[in-house]
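Working notes for the structure below.
The complex appears here minus one protein chain, its other protein chains still in place.
To keep things simple, chains are lettered A, B, C and D as they appear, and every chain counts its residues starting from 1.
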Amino acid sequence: MNPLPALVLLPIMGGGVAWVAGHVRPRVTTTSRDASWWVVLVTLIVETFVLVMATFGHPVHTGPWPGHFSMPWIPAMGIAVRLDMDGLSLSLIWLSLIMCFLCVFLATRQVTVHAGAFRFLFLATLTGIIGTFLATDLFLFFFFWELMLVPMFGLIAAWGHEDRQRAAMKFFMFTQGSGLIMLLSILGLVITHYRQTGVLTFDYFTLAHTPLSPAVSMLLMLGFFIAFAVKLPVVPVHVWLPDAHTQAPTAASVLLAGILLKTGGYGMIRFNIMLFPDAASRFAPIAMGLGVAGIVYGAWLAYAQDDVKRLIAYSSISHMGFVLLGIFTGSRMGMQGAIIQMLAHGLSTAGLFVVAGAIQDRLHTRDMRCIGGLWAAMPRLSGAGLFFAMAALGMPGLGNFTGEFLVLLATWHVSPLPAILAAVGLVLAAIYALRMVNRIFLAAPRTGLQPVPDVASRQMAVFACVMVFLVLLGVYPQPFVTFSAPLPLPVAAMTGPEGATP
Amino acid sequence: MIVHDVFLPAPLLVVSSGIMVMLGATAWRRSVGRSFLCAMGILLLAIMVVGHHAGTVPDHGDSLFVQDRWTAYTAILTMFSTICIMLMSWRDDGIMRADEYALLLMLGTLGALAMVFSANYMPFFVGLEILGVSIMGLVTFGHRAVPGHEAAMKYLILSGVSSAILLFGIGLAYGVTGSLRFMPPIAAGGVSAALPPAATIMILVGMFFKLSAVPFHMWLPDVMEGAPVPVAAFVAVVSKIAIFSPLVRYFGTENQPPFLNDILCGVIILTIMGGNLMALRQADFIRLMAYSSIAHMGYLLIAFMCPGRLQSGAITVYLAAYTASTLGVFAVMDAFATPGGPDGRVIAQWKGVFSSHPFVGAVMSFMLLSLAGIPPGIGFFAKFGIAAVGVAHQRDLLLCFLIIGSIIGLYYYLNIVRTMMVTPSLPSRPLNRHVRPELMALVIVLGMIVVIGGLFPARAIHPLLPAATVPSETRDGITH
Amino acid sequence: MGEILLPLIILCPLVASLVVSVSAGRMGACAIGTVACAGVGLSAVISVILSVMLLSGPATDALRVVLWPWMRIEGFSADIAFTLDRVSMVMILVVTIVGLLIHVYAAGYMRDDPGIARFFGCMTLFVAAMVVLVLASDLLCMFIGWEGVGLCSYLLIGFWYDDPANTAAARKAFYMTRMGDVALLCGLLLLATATGSLRMGTVLAAVTDGQLPPFSVNAAAALILVGALAKSAQIPFQTWLPDAMAGPTPTSALIHAATMVTAGVYLIARLHDLFAMAAPVMAFMAVLGALTLLMGACKALVQSDLKRILAWSTISQLGYMFLALGCGVWQAALFHLMTHAFFKALLFLTAGAVIMRAGHEQDIFRLGGLRHAMPGLTMAFVAGASALAGLPLVTAGFYSKEMILSGVWHVHFGLTREWGLSGHPLWGIALLGAFLTALYIFRCVFIVFCGKAGTRAVGRTSRLMSIPLGCLCVLSLSGGVIEMPDTLPRLHLFSALLDPGVPLSHADEPIWLVLAGAIVPLAGLGVAWVLWGRRVSVMREIPGQAAIIRPARDGRGMDVVYDRVFVQPLCLLVWLTRLDIADHAITGTGRLTRAASAGMFRARAGVVDMLAIRATGMARWADHLPGQFQNGRVRWYAAWIATGLCAGLAMVVLS
Amino acid sequence: MPAFSFNDTLLLATVLFSVGLAGVLVRRDLVFMLMSLDIMLNAAALVFVGAGARWHDATGQVMFVLILALAAVETAVGLAIIVCLHARGRPTLDADTGNLLRG
Partner (left out) sequence: MHALALLAACVTVVGAIMVITRRVAVHAVLYLVVTLLALATVLVMLGASFAAMLEVIIYAGAIMVLFVFVIMMLNLGQPDSAREKEWLHPRAWLGPGVLATIACAELLYCLNPLSGPAPAPAPITAHDVGLGLFGRYVLMVELVSYLLLAGLISAFHIGRNRVGGR
C-alpha cells in the first residue's frame, strides 16, 4: 500500500471523526478528556506510523523520487494526483507532525467552545500542509496551497484573540491574492510547455524541462516568488504576519509559525530554484537583499513590540530572512542551511508560541508591561521560555545556529557584505530575545499578579522533546542535512534517485 | 408539409405541453402543492428527454432550433436550477398563497429553454421576452408588495428599452443579411460597411443587458432585492444561463468580428471591477449576491473571449460552478430565514450563525468560498479554468483584472464568513423550528455537487461547445 | 581510554547541570551543592588524569577525539571534535581546578539563597561550556562554548533579577560580548570560506602555508581580535565587566575573573600562528593591551567599591595578557592567565567572604580594620594582593608578569620593511601599570583591613568557604615557580611545556630589567603604605579628586560615551518608533518631531502596511463612487444603458 | 408600390427610435415611459417591415406581429403594475421619487 495518499487524507478524515465526536459529548471541560481529543491523538499516532512506514519502508522506485503516487484526476487537462516525496518533503512533514503533537498536548485542550470544529479545522490545515509538501502536480500543489488557508482562516477568525477578525481577513487576503499570481505563473509555465511540445500537463518533472526564454522564465519565476514571499514572509509583504500570529489561538499560531511559513520556503526551493535555476540566479541579488532586509527589519521591529506574540511574530520574519538568504545563495550549502533553519525555527518559535499561549491562558494578557517576574511563580514554564528564546537568538549548539551559520557561510561565499549585515541581525536578535526574557521571566515580579499554576510535568516532558530535537539539530544536524536534502531533478534518462535517504 | 419544416427539441415540447397540463389542472382544481409537484415532474421528464427532438432539421439548414451537446448541457443546467428553485420555494408561505407561481416559473423556464435551443433570432427574442415577462410576474411574489412592484416596474422599463435596442439591432441585421439566422451580420452588397457592426453592437447591448454586464447592470441588484429569495436565485441563475448559452452560439459559430475584441475587453474590465467594487459596500446579502453575479459574468466573459481547446471546459465548469454555488447560497439563505425572525437578507443578521446554526454556517461559508474560487469547492477549478484560458491567450490585462477582482471578491465573501464567525452578543436563538426537509436535502445535494465537482471536475471538461469552436484536434496530446 | 575520558570532562558538569536544573525545588541546598561540586570535581579529576597521561607521552602528543561529524556539506565540514594538547591542558586544569574550588566555596556561600538550584545549574553549565571552549579542536565547535559561557554569564550576572539594575547589567554584558561574537563569527566565516574548514590544524596550516592572501589573514585576525576583545572586556568593550559585578561573588570569581574573560586570550594563544602572520593586528593588539592595562589600573585606583576595584584590576591584568599576545609571547600570556586565575579568584572569593561577613557592605571606605575581626581572610587577601601586585619572588604574579615584561622589552614590530616599532615604550607602560597595580591593590588592602574598624563583622567563614581559599592561597603564592626569568635560575618548565621546540630564553637581557620588574611593585607597596597604610594616614583619598578624578572614579567614561553615542539614540529611535502619532501630537513637542515621529511610525507599522491602508481607503472611496450611480432611479439606469449604446456605436463610428 | 426605400425606412426608424429613447430618458412619469417604450418598439418593428420589403420576405412581417404581441404584453403588464403601485400608496407615478430599492 502506498503511504502517500494516506498521509494526506488521514488528518482530514480524522478531523471529520473528531468533529462528529465533539458533537457526541458537547459538555466539554478542560479537565475531562473528551472523545474528540482522543480521536485527534489517535489520528496523529496513526499518521506517525504511516510516516514511519514512508520513511523507513523500502520504496518501489516507480517515480523519480523515493515515494511516488500517481492517479489520473482530470485527464483532459493533464492533471493528475501526483504525490512524490523526497527528503525535503519528508523532513518537513516530520516537523509538521511534531508541531501537531505539540499543539495537541499543550494547546488544543484549552479550547472549549466548539472543540470538535476546532480540531477538525486544525487537522484540515494539516492535510493542506502535508499535501503541499507532497504534491508534484502543479495544479494539485496549488489546490493544497489554497486549501490550507481556509481552515486556518477559520481557526483565527473564530478562536482567535480580541482583534481576530481583521487579522484573519488580512491573512487570507494577502496569501490568497498572492496565490492567484502564482496560479498565473503555473498556467503560464504549463501553456508555454504546451505550446512548445504539444503536451498539456501539470507534471512537475515534465515541466522542469521546459525550455524557456530568459525573460519568460524570469516572469514566471517572479510569479512564484511573490506567492512564496508572502507566505515566507519577505519584508515588504510581511504585513499580514504579525497580526495573524498575534491574534491566532495558540495552536494556530504554532501551526502558522511552525509549518505554514515553511511552505513558503519549501516552495521557493522546489519551484523557484529547481524549476527556474537561471532566473533564480539572476534574481538572487535582489532576493538576498530582501532577505537581509527581512533579517534586520524583523529584528528591529521585534525589539519595539510590547506584545509577546507580536514580538515572536516579528522574530519569525527575521528568521525567515535567513531562509530566503540561504535559498538564494545558489549553493547547496545555503539551501541546506535554509532547510535546517526552517526546521529549527519551526521548533523554537512553536515552543515560544506555546509558552506565550500558556502565559496568556494564565494571566489573560500578552502585554509585556503587565507581566513580569514569572520565574518565581512558574519556573518550568520560564525555563522553557528561556530555552526557546536562546534558540531564537541563535545560541550555538541549538538548531537555529546551525542553520544560520550555514546560511551565513554560503552567503559569505557569494558576497561578504550581506553576510555581515545578516550577522548584525544576530546582535539585534540577542537584544529582542533578552528583552523579552528580562521582561517576562527574569524580572522583578509585578505586584498584583495572582498566583498561577505552573505547567504540569507531563507538559514539560513535551517541551523537553522539542528541546531535545533542537539540541540534536544544533549539535548533530548531519543526519538531518543528508536526510532533508532536496533531491535533484531527475534527468530524463535517470530512473532511480541518487540522494542518500534512509 | 408543415411538419417537415418543424424541428422541435423535446424539452421544449415537454415543458410547453406541461404548462398546458398545469393550466388544465389549475382550472380543474386549484392546489398549490399539486402544481408544484406537477411542475417538477414535468421538468424531470424534460431533463430526461434532453437530446431527443420532434421533427427533422430542414434541408436548407435554416432551422429555428438547434440541438447539440452545448444546448443539452445548458438546458439541463437551466432545468435543474428551476427544480432547485421550486424546492426552495415549496413551502415559502409568501409564495404558497398563489398557485400561479409554479406556472410562471415554468413559463420562465420555457423562455429560457427557447433561448437555449434557438438558432434563429426569432425564438431567441420570443424566449427572451417570455422569460422577462415571467420574471416581472415572479418578482412581485415577495412578502413586501411595494418593493416587489417597484422592482417589476424597473425591470419592465429597462428590459423594454433593452428589448427595443435588441430588436432594432436584429432588424438592422435582418435588413443587411435578409435572414434571421442567429449569427453576427456580415456586410452584404448594397449597404454601408458600418451597418453590420452597428447591428451587432445593438444586439450585444441587448444581450449585455440581460447578462447584466456593466454598464447595463443596474437593474439586477434592484430587481433581486425586491424579489423573494427563490426568485432572486432564478434571476441570478436561470436568466444568466439562458442568455449566455445563445451568446456563445452567436459568436461561436463564426470568427469574431474584429471590433468586438475591444468592446468585449472594455465591458469585461468594467464588469469585473464594477461588480466587485460595488459588492464591497453592500450590507444587503441579496444585493451583494447580485453584484457578485455581475462580477462572475465578467469572469465568464473572459473565457468567452478566448476560443481554443480549453475554452469549452472552462465555460462549462464555470457555469456549473456558478449555478451550484449561487443556488447553494440562496438555498441556505432560505433555510436560514424564519417566518417571524430574520430573513437573512441583511448580512448583519448572519452574525454568530456558526454558533447557533453550525450546519447552515458551514454550508454557507462553503458555498461562498466556492464562489470566491477557493478549494475544495468547484468554484476553485472554475476560476482555474478561466485563468488557464486567459493565460493561453495572453490576455494579460484581463488577467490582471481577474486577479484584482478576485481579491476584492475574496474580501466581501470572506467578510460574510467572518461575520458568521463573530460570537453573537445575544444568546443564540433557538434553532429554526420550521426546518423544511426538502430544503435541507437540497442544500445537502448542492453541497455534494460543489464538493464532488471540486474534487473530480474531470467529467465536466468534455468539449460541449458548438462544434465549430472546439478545434478539431483530438486529445492525443494529453498525458495520461 | 583517553577517548572516553575526554568527553567525560564535558559531560560531568553538563549532567550535573541537568540534574540540578531538573530537580529544582526537590533537592535541598546541600544536595545541590554536592551534585554540582561532584560534577566539576569529577571533571577536574579526569583532567588531572588526562594531563598526567599527556605529560607522560612525547611533547608533541595530543589527544584527539572526534565525537561525530557536525556538518558535512560540500565546501565545508565541521566536527564535534576535541583536542587535548598542552595548551588546552593548561587551560583545562585551570578551569576545572579553579572551578572546583569556586564551586566548593559557592556551596557555602550560596547556601541560603532560594535560587541555589538555578545558580548551580548555570555554574556547572558554565564549566561545561568553558571546557568545550577550551578543548574544541574546531573553531566552530569552540564557538558553542564561546556563546555558552556568554549565556551563563548573562544568567548569572542577572541572577538576582529582582533588581532591574542587575538584569540591565546582565543584558549589557551579553550585548557587548555578542557584538564581539558576531565579529568573531565573521572572522570564522572568512576563514571557513578561505579554507573550507574550521579545524584549527587545517586553518593554521593553510595560513602558515600562505594559502590565504595577506588581506584575508589580517582581516580574519582583526575580526577574531574584536571578538576576543569583547569577551575579555578590553578597550573599547571594557564597560560591561565592572557592571557584571552585580552577580554573586563566586560568579565574579569564576567567570569574570578566572576563566571566561580569559577566553579571548586563550583563543588568540591558540591561534598565535595566524596572528603571527598579521603583524599590524599584533601591533594594534599590543597597543590596545597596554592602554587597557593602564586605564584599568587608573580606574581601579579611584574606585571605592571593592568588587569594582577587582573588576577593573581584572581588565588591567587582561590588558597585560593582550600586551603579551600582541608582542608574540603568548606563552607568557598563558602563564599570566594561569596565575591570574589563581590570585584573582582568591581575591574575589576573599572579597566575597569579607563582604558577606561585613553585612554586604562593598564600599571600602565603610569597611576598615577588618584585620582583627577576620585574620584568616586578611591573610588570604594579602596573599592575593601581593600576587596581583607581583611582589618579587614570593608570589606567582611576579614570575608571570616578569615574563611578560621581558617579552615586551625584546619585541620589535616590523610593520613595514623599513619602519618598525620598538617594544620599549610598551614596556614602560607595562611597568607603570605594575606600579599602579601595587598601588591600588594595597590601597585597598590598607583601607579595608587596617585602620579604624568600620563595620562590625558577623558570623564566621564556613569551612566550605575557607578550604578553597587556602588552596588558592597556596596556588597564587607558589604557582609561579615553574617558570623563572633567565636572570634567576633558568627554569622554563612552563614554556617548555607549551612549546618545547623553542625555549623562550633571553639570555642577553639586562639584569636591571628583572630588577625593575621586582622593584616597581615594592615601590607601589611603599607608596600605598605611605598614603593609606600608616595609622595616621596621610590622606584618605587621592588628592585633587574634585576635578579630574571624579569622572574617572565613576568609572563611567566609556559608558557615558556609549550611552550618548549608541544606546540613547537607539533607545530614542525605538522610543520614537513605538510611539503612537496621536500621543506624540498631544505632547506637542513641535512640528519637526511630529513629522519625524510620523515617519518613524510608518517605519514601525511597515511602510507597506501604510500603503495597504491607503489602498483600502482608495478602494472604499472608489467603491463609494458607484454607490452614487446606483441611486434607484430608473431613468438614471436607462441613461446608463443609452450611454453604453452610444459608446459602443461610437466605437464603430470612430473606427 | 413601395414609396420608401429601405434606407429611408431606416432613417425614419432611427429618428423614431431616438425620440422614443429620449422619451424614456427624459420623462419621469411611468405612463409616459411606457408610451415612449411603445414608440421605440414601433421603430424596431418598422425596421423589420422595411427589411422584409427589401428582401421581399414575409419574415419581416412575422416579426412585426411578434413585436406587436410583445408590445401588447409589456403594456398590459406595465399598466397593471402602474395601477397596482398607484393603489399601494404611490399616487404620483414618478419613477424617480420614493425609491425603496437602491444601492
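Keep this in mind: a contact is a pair of C-beta atoms (placed from the backbone, for glycine too) under 8 Å apart; a residue touches a chain by one contact, two chains touch by 3 or more.
What you see is a predicted model, and the numbers here were worked out from it, not measured in a lab.
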| item | value |
| --- | --- |
| In the full complex, displayed partners of the excluded chain | B, C, D |
| Touch criterion as defined above, residue of B:Val6, B:Cys265, B:Cys400 or B:Val451 at the omitted chain | B:Val6 |
| On chain D, residues whose C-beta touches the chain left out of the figure | 1-12, 14-23, 25-29, 31-32, 34-36, 38-39, 42, 45-46, 49-50, 52-54, 56-62, 64-66, 68-77, 79-84, 86-88, 92-94 |
| Hidden partner chain, residues of chain B it touches | 1-2, 5-6, 8, 16, 19, 23, 64-65, 97-98, 100, 103-104, 107-108, 110-111, 114, 122-123, 126-127, 129-130, 133-134, 136-137, 140-141, 145, 149, 152, 189-192, 194-195, 197-198 |
| Missing-chain contacts mapped onto chain C | 635, 639, 642-643, 645-646, 649-650, 652-653 |
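Definition applied: only the chains that are shown with their structure count from here on.
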| item | value |
| --- | --- |
| Chains in simultaneous contact with chain A and chain D | B, C |
| For chain B and chain C, chains touching each | A, D |
| Chain closest to the assembly centre - both centres taken as Cα means | A |
| Of C-D and A-C, whichever chain pair has more C-beta contact pairs | A-C |
| Inter-chain centre distance, chain A versus chain C - centres from mean C-alpha coordinates, in Å | 37 |
| Whole-Å gap between the CA centroids of chain B and chain D | 26 |
| Per-residue overlap in chain B, given as positions that touch at least 2 other chains | 153-154, 157, 161, 165, 221-222, 278 |
| Residues within chain D bordering two or more other chains | 21, 24, 33, 95, 99-103 |
| Residues of chain B that touch chain A when the two form their complex | 310, 313, 354-355, 358, 369, 374-376, 380-381, 384, 387-388, 390-392, 399, 402-403, 406-407, 410-411, 414-415, 417-418, 421-422, 456-458, 461-462, 475, 477-480 |
| Residues of chain A that touch chain B when the two form their complex | 72-78, 80, 114, 117, 139, 142-144, 146-147, 149-150, 153-154, 157-158, 165, 168-169, 172-173, 176-177, 180-181, 183-184, 187-188, 190-191, 194, 198-201, 203, 206 |
| Complex contact set, residues of chain D against chain B | 6, 10, 13, 17, 20-21, 24, 30, 33-34, 37, 40-41, 43-45, 47-48, 50-52, 54-55, 57, 59-60, 62-63, 66-67, 70, 73-74, 77-78, 81-82, 84-85, 88-90, 95, 99-103 |
